[in-house]
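A protein chain is absent from this complex, but the other protein chains hold their places.
The letters A, B and C name the chains in turn, as written, and every chain counts its residues from 1.
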Amino acid sequence: MKSAHESILKSEGPILKIEGLTVDFLSNDEPVRAVDNVSFHVNRGETLVILGESGSGKSVSTSTVMDLVDCPPGDIVGGSCLFEGTELSRLDAEGRRNINGRRIAMIFQDPLAYLNPVYTIGRQIAEVFESHDAAHGKEARANAIELLRRVGIPEPESRVDFYPHQFSGGQRQRVMIAMAIALKPDILIADEPTTALDVSVQAQILDLLRDLQRETGMALVMITHDLEVAASMADRIIVMNGGKIVESGLAQEVFSNPQHPYTRRLIAALPHGEAAETSHRRSTDLTGATLLKVEHLTKEYVLASGAFAGKRTFKAVDDVSFEVRKGETLGIVGESGSGKSSVARILLRLNDPSSGQAIFAGENIFEMSGKHLVAFRRKVQMVFQDPYGSMNPRMNVRSIISEPWAIHRDLLPRSKWKDRVAELLDLVGLRPEHAERYPHQFSGGQRQRIAIARALASEPELIVCDEAVSALDVSIQAQVIDLLADLRTRLGLSYIFITHDLPIVRHFADRILVMKQGKIVEEGPTSALFSAPQHEYTQSLLKAVPKPKWLMSTEAPSAVPGAPRRGWTRNGSMAG
Amino acid sequence: MTIITPDTNQTAGPGTGGVLLIYLRRDRLALAAAIFLALFVLAAILGPWLVGDAASRLGLRQRNLAPFSLEHSWIYFLGADTLGRPLLARLIVGAQSTLGIAAAAVFSSMLIGGTLGLIAGYSERWYSHLILRLADVVMSFPSLLLALIVLYTLGPSITNLVIVLAITRMPIYLRTARAEVLELRERMFVSAARSMGAGPARILLRHIAPLVLPTLVTIAAIDFATVILSESALSFLGLGIQPPDFTWGAMVANGRGYLSTAWWIAFWPGLAIMLTTLSLNILSNWARTVADPQQRWRLQTLRKAAR
Amino acid sequence: MFSYIGRRASHSILSVIGLLTLVFFLTRLTGDPSALYLPLDATAQARAAFAKLNGLDQPIPWQFAEYLKDLLHLDFGQSLRQNRSAMEVALQAFPETLKLAFVAITLSTGLAILVGSLAAARPGSLFDRVASVASLAGASAPDFWVAIVGILVFAVGLEILPTSGTGTWAHWIMPIFVLMLRPFGLLVQVVRGTMLSALASPYIKTARAKGLRRQKIVFGHALRNSLLPVVTVAGDLATSLVNGAVVVESIFGWPGIGKLMIDSIIQRDFAVVQSTILVTATAIFILNIAIDLLYAFIDPRIRY
Partner (left out) sequence: GQEIRIVLPEQPANLEPCGTIITNVGQILSQNVVEPLTVIDPKTGQAQPKLATEWTQVDPVTWRLKLRDGVKFQDGSDFNAEAVVFSINRMLGGKVTCSNIAKFGDAKLEVTAVDDLTVEIKSDKPQPILPTLLSVVMVVSPKTPVDQAVNDPVGTGPFKLSTFSPQTVVLDAFDGYWGQKPEFTKATYVWRPESSIRAAMVDTGEADLTPSIAIQDASNPETDFAYLNSETTAIRIDTAQPPLDDLRVRKALNLAIDWEGLAQLFGDDVKRASQMVVPGINGHDDALEAWPYDPEEATKLLEEAAADGVAVDTEIKLIGRNGIYPNGAEAMEAMMTMWQAVGLNVKLTMLDVADWLRYLQKPFPEERGANLLQMMHDNNKGDAAFTIPIFYRSSGNYATLADPALDKEIDAALAATGEARTKSFKALFDKARKEVVADIPMFHMIGYTRVGTRLDWKPDITTNSEIPLANIRLKD
């Protein structure tokens, strides 16, 4: 099924070859082995997908290729990285510099932390051109704007002068992508590039990557836990677990005939389209009292891009009203940049709304103060979209998780903190000894789980989850969702669950809101919405299904509606 | 399940103090600095007992005795000052008042300035503007004038001296703390803490202060020298410490007229001030490394896996 | 932005007025100037005459009212010592100090950023250690000590620089050097410290992955993120220099405002004290406003 083009390139041998890579992280204690004797290669024009459990060493092994693991405290115990036959570790600084960004580029997992907060994104993109002498000044800027357009940032001409914090999570991720593909590298390492993107934008990005591969013969190493994306992109797949490669092979083979128990578990844990309707984790009782009532919420951001520019505003949330009942999960899906996180932040009183009100347990959130506000904040918790940034770098996990107890003294006596931390860590699939580590010592998914553990710690009534499970592999995702669902049943918790992952909302949410450009465009119970979407945007969302690469002809565009599906695809209900 | 090499369980390792000692041993410069400071502190505590009244015994006939001569007793090894008193003894005895005044002034200015800075940076209420304008006023108020006013209204005393020094040094901590807070309060983990219900006090003390403190401590360590030297400048108004008590700063000031003829009079106390400041800074750099989880490995014995 | 500047300016003007009032009343607590202006053996009558001549015999609130009235006509009073308008005296001295302070702060900040960044880029290296120890030694050495030894060595011994005074560029070297020591030492430490944290940030990895030059990573990305405290501390040091570099001014015979202020305080030349404080305070307030604006420029997340 490969194009002639690809096979020609392939015959030249792998462009990148990793052999026996082993990476440790050192400290006073025993070294932590993050990557253990990993070997893989990728050919020109080929896509290698790395699947694997959260914390299994995917990011570390690819960072090692880019020479981004600081040694010490990192320690490359052994292994080699050959790029076009050159041993990368032997390159001097200048040689390295010439490869990074130009020949090999990388998209990082946590876009907010990885963008420099004090420079406009335009400048950060243009820098790629300038540092490799590809373009300068105006030209570089024009290129940056063009790139932003290609990754689907609206109004790129003005957005180019915005700072990272002025973008939504998915937009930042796209900025990262734009930066990485700027010089059309020979190898693109994409670490979870689409976790924060809704399906339609995701499709657009994946198309973009495929186009690039076609144009330039770029090799793509893609880390993802999204099996669907994996299938739609992968030529070959390797599966990692516990720092080791446990399975590797052609994509179709791995998917259709997984060998390793972990791989099998992965594929089994995927929420199946129609199956979700029967084996779902939705609430059974939908008659709870209203817990939160949001009315006409509007948020306008003030854009003062230049020091002397006049004030402009941008309406990110536009007259949003909804209700959350006790014991229910309200899913919010929608376009990237449609204002979901903004709503969440406003409800948590982290940003002030421009207008509107929100009644929580009979009280307007926006007018609370003093004791009421503290009590409210104990009852409502949030899991942030960028987990790394939401943790104090100076605190270890134990202090991070026990912080709610320190704030609300009556929650838990101090003597019980230690045990409870261990318990919570266990619930989210981490280990007690992780409590002594600091946030920077974790993988993306692990951080996300710490954030969830922290949110659970204060025994809230409502948790706002902003992309809370996006960085988790399917098996752990399932475990976490089960946990959340269980708490909901046992304790009557409610959730506002913001996500792009349609199978998950379908599985977990009782009702769904669909947002687009700051407005709610559709709202309804999950089954109804999935079976009979009313709004055009919802329909397009449900339609934009990535499909396995091996089912596509090379010339065909992606996401052909109505193409045949395998059992593991998402929206079974879309048939016909 | 995600960890490859299992972390060995926290077996009964050394306590916090023990860990710090280990970290100190790993940084030899810091160790030297710590030993050095310990010596000075020891001198400050035991000094008077050690050298008796040698520090104030006049020796008008051996004025400006040159150092390194062993003709006189060992206590004259560093030479004698303008009244023929042994410099070594004076250094030892002077340590107490010097370190006491400087520590009190620097610590209180850092504490007060830092606290006000945290408040001014975090809050946008009227009082943070007030704090800032007050800082501006203090900054533009000549310290000498302040000293004079205190001298005239409150009279000379060590406490007043410390107050004057602390007030004049305060704005730098205030403004630095504030500047850092302005940025830190925009960080997500601060929002996260707020969303959990943490009050301003907790956010400032638990989340922001630990990140601000290293910079303040760096400034404080250098300020030590500034304060010691300006103390001696104030003593000329009559506000400083008065003879027969003295500080290293006063000794330096005393020897300033003799730099070309008897360099040792100002040199040794100057050196003592310099070494104290240097040691404090080296230690503060070390402490910064200890406090930063991302840098701490530098002080750890990194155990490599067998290969 | 403009409204912010306007608000700050009005607050600052109020503060300056407050400051002047404070200074006016407080300085009057520090003793009677007439004793200082007449020879020690002057008679009581002569002193009374002096007090009367200079309006010092009036009650202090009344003197203050007079002062305010004169201020409205931009009359800042006469110097008792110098037989000239106090403001003229202050304004004549201030530019000299400003020149010195500007050069010293610019140079030391620039150099400190360079040295501190390089030290932070390789913590624990020989360069780091040497730079730290040397800069700290300079910063904690008594300034007059350095100044006098400098003169003895370079002017008297080697005869390559003038001892003191103003005039040629050679006259600038030693004063600037002495003035730079403390700011340089402190700033090196501040830069080094904040740079260490900044260099450990994830966005530095992005910059490396982009293939940026090392200088660009250190001086572009990390530096900009660690600039807030640096600018603040530099600003504060500039303030203390604007307030007068007394030691340097008096040792090198630089006719600056610091020495003037000290002299007039010691001599209780109140009008000059007030005028110098008015001048320096204005400069300091403007400087602080500029620094605050700079914050927003350095870090776009800071808004006023």
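One rule holds for everything that comes next: a contact is a pair of C-beta atoms (placed from the backbone, for glycine too) under 8 Å apart; a residue touches a chain by one contact, two chains touch by 3 or more.
Bear in mind that the values here come from a model prediction, so they are computed numbers and not experimental data.
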{"item": "Chains shown that the absent chain touches, full complex", "value": "B, C"}
{"item": "Identified contact with the non-displayed chain, of C:Q58, C:S164 or C:T282", "value": "C:S164"}
{"item": "Of C:G31, C:G55 or C:G124, the one touching the omitted chain in the full complex", "value": "C:G31"}
{"item": "Residue of B:S69, B:S260 or B:T301 touching the missing chain in the full complex", "value": "B:S260"}
{"item": "Absent-chain interface as seen on chain B, which is shown", "value": "56-58, 60-61, 63-64, 82-83, 148, 151-152, 156, 235-238, 242-244, 254, 257-262"}
{"item": "Those residues of chain C which, in the complete complex, touch the missing chain", "value": "30-33, 35-46, 49-50, 53-54, 80-84, 92-93, 96, 144, 148, 151-152, 155-156, 159, 162-166, 250-253, 255, 260, 263, 266-268"}
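Note that only the chains that are shown with their structure count from here on.
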{"item": "A-C compared against A-B, more contacting pairs", "value": "A-B"}
{"item": "Averaged-CA centre spacing for the pair chain C and chain B, given as whole angstrom", "value": "22"}
{"item": "Whole-Å gap between the CA centroids of chain A and chain C", "value": "51"}
{"item": "Interface hub residues of chain B, defined as touching at least two other chains", "value": "186, 211, 292, 294"}
{"item": "For chain C, residues contacting two or more additional chains", "value": "200, 299, 301"}
{"item": "Residue ranges of chain C in contact with chain B within the complex", "value": "11-12, 14-15, 18-19, 22-23, 26-27, 29-31, 123-124, 129, 132-133, 136-137, 139-145, 148-149, 152, 182, 185-186, 189-190, 192-194, 196-197, 200, 228-229, 231-233, 235-236, 239, 243-244, 261-262, 265-266, 273, 277, 280-281, 284-285, 288, 295, 299, 301-302"}
{"item": "Complex contacts: residues of chain C adjacent to chain A", "value": "1, 200-203, 205-214, 216, 220-221, 224-225, 293, 296-301, 303"}
{"item": "Chain B partner contacts - residues on chain A that touch it in the complex", "value": "24, 26-34, 36, 53-57, 72-73, 75, 77-78, 112, 165, 242-244, 345, 348-350, 373-378, 380-382, 384, 386, 389-394, 396, 403-404, 406-408, 429-431, 433-434, 436, 438, 440-441, 443, 446, 454, 458"}
